[in-house]
Structures are given as C-alpha cells and as structure tokens.
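Each remark here refers to the structure printed beneath this line.
Shown here: the complex without one of its protein chains, the others still in place.
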Amino acid sequence: MSEERRRAFISGNEATAEGGIAGGCRHFFGYPITPQNKIPEYMSEHLPLIGGVYLQAESEVAAINMVYGASAAGARVMTTSSSPGIALMQEGLSYMLGAELPAVLVNMVRGGPGLGNIAVAQSDYWLATRGAGHGDGRCITLTPYSVQELHDFTARAFEIADRYQNITMVLADAILASMMEPCELIPRREMDPPDRPYAVGPHDSAERERNIVNSLWVDFDVMEAVNLRNEERYARAAAEITDWDEFGSDDPQILLCAYGISARICESAVMRAEEAGVRMRLLRPKTVFPFPTQPIREWAERVDAVLVVELSMGQFVEDVRLAVEGRCPVDLLGRAGGNMPSVTDVVNRVREVATKAGVSVG
Amino acid sequence: MIAMPKVIIDAERCKSCLLCVEFCPRGVLEVSEETNERGFHPVVMGDEERCTGCGICALMCPSVCIEVHR
Partner (left out) sequence: MTEAATLINPYPEALTDVEMRYCPGCTHGTAHRLVAEVIDELGVKDRTIAVATVGCSVYAYEYFNTDAVQAAHGRGPAVATGIKRVHPDSVVFTYQGDGDLASIGMGEVVHAAARGENFTIIFINNAVFGMTQGQMAPTTLVGQKTTTSPRGRTTAEAGWPIRVCELLNTLEGPGFIAREALTTPPRIRSAKKSIRRAFETQLAGEGFALVELLSTCSAWWGMTPVEAVYHIEDVMIEHYPLQTFRDRLAEAGRSEGDGNA
C-alpha cells in the first residue's frame, strides 16, 4: 500500500463511499434502503464540499436513470442500494448495457426474497452475475471480503467501468456494510474527466459530429454488433481482470470455495485444518464476473472434493460446478435469511465431504 | 415591383394530410393526380396568381416540406 494512505477505523459503508470519491466519483444518485444508508449519508455530506453533486432520487428506478443520464454526459457516477432496490434498477441497467455506458453500482445484499430482512445474505449472486435486466448484457462484478477491499474495489470499479464501457458492480452484504475495521484510505485527488468521446454535452459542432446515446437498434446486424462488442469486452475482462486469492495447504484434499463474508468464515476453518484432520485450501474469487474458472478447474484435478460455502441456497455453487465440470464432487453448505454457518459448521462439513470422497480423515 | 410569392412543396415528402389545403386562406392549393414514391397524392400549387405567400401552409405542414418565398 502506498505511504500516502491515511489509516482510519470505519464502517464498510463509509469505506465504500470514500472509495467512490477516491475513484473519481463526483456524482451520486441514490435512494435510501437499509443496510447501506450510511453511503448516501456520507456522499451528501462530502460531495458538495468537493464540487460534486449528491441527489436523493424519488426511487431506485429514477436513481439508475439519473446515473444513465450522468454517465451519458461524461461523469464518473455511482449509485448504491440493497437487494430490492437493485431489483428495481434492472430496467436502467439493461438500457446502460445497451447504450454501452460505464457506471459503478454497489449492492449491499440483504435477505430475500420479497421484503425479506435486513440481515446478511449472498442471495443476489444470480442477480449480479446473470445479466442486468433483459437482454444479454452483464455486470462486471467485484466481490470484496473486508472493509479495506470494499474501499479499494469501489475505487477501482470506476477505472474498470470506463475501461470496458460497462457497469461495474461491487457485490457485498449487510455485514460488510455495517462492520468496522481498520482501513487504509486512498488519498482523494483531482482527476481528469474520463475519456468518453461518445458523451453528450455542450460542444462546437464545427469540431465534432453530434453524439447520440441510444440503446434502440432496430437493424438486426447493428443490434447484434452491440452484443458482440459487449461479449468482446467480457472476454477481454476475463483475460485482464479476473482476480482471486488462495489460502491454505499446497497439497489440499478439500478445496473450499467462497466469496465475500463467507470466505472470512472459511479462512478460519482452514486455520483449523490440523484439528479437522483434512488438508484444506480456500479459493476466494475477488471477481465473480469474470469468474476464476481456470484456477478452480486446476485445483479440481488435484483435490478429492470441493465444498462451496455461501449465504444462499445455491447460486455461486453453479459457477463452481461449471468450472469443475465433473472433475470431482462439489458439495454445498448454504444458509439463508441472515443465518450463517459457524467455523465449526464448516469444519464438520469438510470432514463429511472428505469422508464421502474417500479421504481418510485424521 | 414586388416579387411574385412562390410556394415550393417537396412532392416526395408530402404525405397528403391536407392541413395546408384546409387552412390556406386563399384556397390556392390542390391535390395532385400523380402519386409520389410513397403512394401519396402530393399537394401542389393550383392558382399561383392568387397566392400571397402568407406562409400558413408551411406553418401547418407537419412534414416540414413546404418552402415559402416572397
């Protein structure tokens, strides 16, 4: 980490907001929803002081469309919400993918379906990774597991969004949003406007053609070309920014796969490998779209089984299975509704999975 | 001498809605027997002598296909 960073003890929400500002965000449009309200509160306090714009929209539907307008006008722009609010934003997200516009979106996932509750959950994995609204487009999705990563990933999301001209989502949860940890803050700085030759705004018509930001393509080939460009971006992102972390035995019998808050529990479980009598390794995606398919596939060749731990009834596990492609058994420890497995629960399940796979458990 | 007013209707863009014909205060516009590329019978100038070049035809025209010179 750079020496210029200032150390703070702050909540995930505040770290996210400050990460946005460090990433160049000067326009924020949002609508209150628990458990991420500290983000708009922070933005309303700080953005006007640095020449930025904070605006409370009348709904998440309006918020994402304000984001669409601001992005089209060339701004680094961000909105944050939680599960039901993200569901409402799907229309606007699809339009932005169709218009090939960058923006940053944070989802502090809470329990569902329905009004659900405001407790921790990871049940928006499909919502995040399986497209955004109708059509083929997808959100680039980053999965932090600490307050520090919330800060760093949110800042970096702005660069990623512009690099791929695509919405970039930071997918976290109610615990990460609320918990407090030490965090090294990226210093704020003035940034040049992003390079968006397609953006609308006052101009000299002698110097450029008029710009049109649009997602209506009646011509089949033109519409397909938008999709092909997006696919090309996703392929490029897969090669350039796929990111994950690994921890534990270099010769594991069981590979644990988990992201975000679940990975914190799994880290503790891996530390108890000796007691469990099973050699374990944790693979923790830091991006889930693009997905770290290759490293998971490589480990699947070498381990006896994979155990996925997630706070949903089985969404992330589908991508793991697609990566493993039958190379070894894949089991799921899923909890929902705000409940979480304890470290002991994970260790016990690892022993069961290992036994089932024929590992001689110590 | 004052120039003769002149109304030029783009026959290919005219959709023959007849709003210009209806509101022409001198009743000088007519519907052509000919059809344009789209199959409309475009409006044409009938009695040019009586046209004052007031511009109401162009004001009414939703197709923006009438030029008025005077």
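Observations
Per-chain residue numbering starts at 1, and chain names A and B are given in the order in which the chains are listed.
Here is the rule we go by: a residue touches a chain if its C-beta (ideal position, glycine included) is under 8 Å from a C-beta of that chain, and two chains touch if they have at least 3 such contacts.
Keep in mind it's a predicted model, so treat the numbers as computed, not measured.
When you scan B:Arg26, B:Arg50 or B:His69 for touch with the missing chain, the hit is B:His69. Where chain A meets the chain that is not shown, the touching residues are 27, 29, 53, 55, 57-59, 61-63, 65-75, 77, 91-92, 95, 99, 200-205, 210-216.
The chain not displayed touches chain B at residues 1-6, 13, 15-19, 22-23, 40, 53, 55-56, 58-64, 66-70.
The working rule: only the chains that are shown with their structure count from here on.
We define each chain's centre as the mean of its Cα atoms; on that basis chain A and chain B are separated by 61 Å.
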